[in-house]
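With one protein chain removed, the remaining protein chains of the complex are shown where they sit.
Chains: A, B and C, in written order; residue numbering restarts at 1 for each.
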């Protein structure tokens, strides 16, 4: 909702395009096709992929069954035959489609976030000896180096990326238990291999650790991005003026001519501040009844989509902000005072940069 | 996002249609027109209302300024002249448009919620002597009457409606302080009179009690709707079978032929369980800096829209569920046992129905 | 937990003392006594009030029944006779005790919050013509008056106080439905009159609008207090230095000699930032099953206690902060620039002060 007016703020970047209704529909159909192949029905799979589904026709059946899968399956059966979906249940297809969509979407988030870390690494290396007043509790504390501040941003981003990459590799798995969760496990294994997803062992219809692990990692990323954006908005106050957002096409106001708002960092904060509450929704949704909860997986589906979208937008905005950041070394030096003691800054930066550059064990998927 | 696939669940009913991008754009333009009229510029107002704005062209400027208002104002100025928006600021227009949209949207929510209360009143009156086993901590406690249960639903709905009606009347006001909040108050007064909204006295750019009051009342409504839906899902369990959802076109499964899921009450829960976290986002957004916060009003805007949409959908689904509810009095009597003591049920129901029927002090807006 | 180490931060002021185990025990006993009197058993009531209960002996029975009321009732029966609690249920006593404790506690919060508003009114009146740079999105916008900023603080506090006062008067009512909610209403009426609380009409064991209304008003208060504290921490940054916290005994650091941290406003933020999430817990707890939920009233009880405690502490700290605030008019004027246009500031302040001084319809309780 308010997708167009607020889309540039909350849904920037490649991630949002992966989360449209069309993308979701495509993923759901791909999972149905993979399920057909897993049952040895290659022709059925091809017919499923060739089917034409009109998104706007699905509504009434969705309303009748509280599941968008029911009309999709009906349409697929009309076009591809009655064997579609046999042995599967709605949640199988949705949970697996979520894994499929997120595999791609998290990759996008990671590209922007790793780029942020690289820019921060550049700032850390370049400014390792640049004094800046350190501030605690929003008050001057003691001088330190701007490079160390940037190194902390970088290190936080690296850790957040690694976390997200980890859940991407371990928690995006198929769910293929059939109506009651005891379908033969070979089907799940085959679907997983087909789609390049993990194989969970047991269906997880009512055991919802995986979605909250993904949500948590997204929240960690947003927390770091929000921290950096908060720093930039504070350092860009006119009275401090140690940094400024540098994109010259940005920052105008509807009413005040000379304003140059730090638009990118503010938009990062718009996104990241909506995230903590959504994470709590994911955790609360874990209390699901019996073999499948009464409505909570739809809650998860809508919520994780919003979480990924906001995180992707925050990462895209943060990358833009960092890539154009203007650093005012003279002002930093002025506020840091004479003869600042930079402590072990240089050593700490050196070590942090080495950790940043070390080859990461990339996850294959 | 996922508007089409999940729209029938999370965005049912007339409310959702009032919250589209088109509706928001119309409201924003209406506020700009009212602002022109308040300045005595009737021709400008007419030109504003006649302007044609292409939603899909707004994105780039929104991204440049972190505000969808800037491109709207630019377009209006191109078509209606440079006096558009003079003396106002983005947040003036947005806050006032939110009040305008919500005035209409809350009315819709109230229609469905009051209808729910009326159905519950009917159940209370009809079944005042129908015994049912009372249950506490999900265990049998003592018998009581089903009419009293329904009277409690009714009473909760009445109170939730009154709360929502109250904030509709007191908290949907214009915000017209100009760039820094000290514009002449006569403009705000005139815009308020023009749009049929309240006049706040002071601009409230950074003082955000009103949005959280609306959010709280929406949360109260969802809490009551969710409680009723929870009751119905529990009473509809096959082993209990004291009620069932009665719409014969509903409830099918993608995999199990004979299933009759209580689709409407489950969908109410889907909606209501997403609400508490969104309320916390609204309260957290109150910590806004100086004369206007760095991004939090966009957070509010997106969040209150989602809150109203979910509440409207929950109310529409609950109305549908209650209007088709099938009550199995024989099964209730069987589980309640012989010679049940209904205590003061009849008296309590009588009083509650009298309170329900008493004329409410309707708010004029 | 961590009551002693962190108590001065999160549990400052008179409110915290009203929320101890001893206070709760006393309130629970008072409600049992009022319930006895409502049944015409005055001697029993006296015996109940004279009973001695050892808090440390209650634990095992609480664990056996998931209710601290069971051991309290057992002890009271041992000392005052078997008629104690007859016709009541645990939740009756707890809900009514919550109303009783909160009636007193909210009064305390209001005293500190109204004092804050008065200080802000003083600042508004004194500095109505004092220029200050207005700031939006953490950037300089246009000059305005410091008095208007203070008037907004005042107005927000007034509204938050009125909201809290309103729920205090309408939502703190007895709950006396007996085991299954259909006890004779005369008992509730009598207990309400005895304790000076409201009479709800119907028992509200499973209909939880009242607790969330109180929680929302507490959240509104914290939102305003947090906004003011945020402003002060920002204005107190050395580079801005327009205000400072003035208590000379405060602000030291464990490691940096010259530091003067704005301790009071930071502590306000510590308190207020814990509040939004607790509010969501209250709303989520509304989904209670049947005649009484499986555990959610204990969730509410613990959570509302924490909410009141944090709000009381925030109000006490904010009062202290405002009463000692040092205002640097020269610095404000310097940053505001020459010939600042204060717009309608003086008029707006005048009107706001008049509204502040108007007699409020005081609630009697």
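Observations
Please note the rule applied: a contact is a pair of C-beta atoms (placed from the backbone, for glycine too) under 8 Å apart; a residue touches a chain by one contact, two chains touch by 3 or more.
On a predicted model such as this, the values are computed, not experimentally measured, just so you know.
Note that the absent chain touches A, B, C when the full complex is taken as a whole.
For the options C:29, C:266, C:318 or C:332, the residue in contact with the chain missing from this view is C:266. Only one of A:20, A:144 or A:267 touches the chain withheld from this view, namely A:144. Within the full complex, the residue among C:134, C:178 or C:198 touching the omitted chain is C:178. Counting the whole complex, the residues of subunit C in touch with the unshown chain are 1-12, 16, 19-21, 24-25, 55-56, 58-60, 62-70, 73, 85, 88-90, 178-179, 233, 249-256, 261-263, 266-267, 269-270, 273-274, 276-278, 280-281, 284-285, 294-296, 298-299, 301-303, 305-306, 309. As for the chain not pictured, it touches subunit A at residues 66, 89, 134-138, 141-145, 148-149, 151-153, 155-156, 159-160, 163, 178-185, 201-202, 204-209, 212-213, 216, 219-220, 222-224, 226-227, 230-231, 234, 269, 272-273, 275-277, 279-281, 283-284, 286-295, 342-345, 347-348, 351-352, 355. Against the chain not displayed here, subunit B makes contact via residues 136-142, 233-234, 236-240, 253, 256, 259-262, 266, 276-277, 280, 284, 335.
Keep this in mind: only the chains that are shown with their structure count from here on.
When every chain is reduced to the mean of its CA atoms, the largest separation from subunit A belongs to C. The most central chain, judged by C-alpha centres against the centre of all protein C-alpha atoms, is B. Distance from the subunit A centre to the subunit C centre is 37 Å, each centre being the mean of its Cα atoms.
The distance from the centre of subunit B to the centre of subunit C, with each centre set as the mean of the Cα atoms, comes to 26 Å. Those residues of subunit C in touch with two or more other chains are numbered 136-138, 141-142, 234, 276-277, 280, 284.
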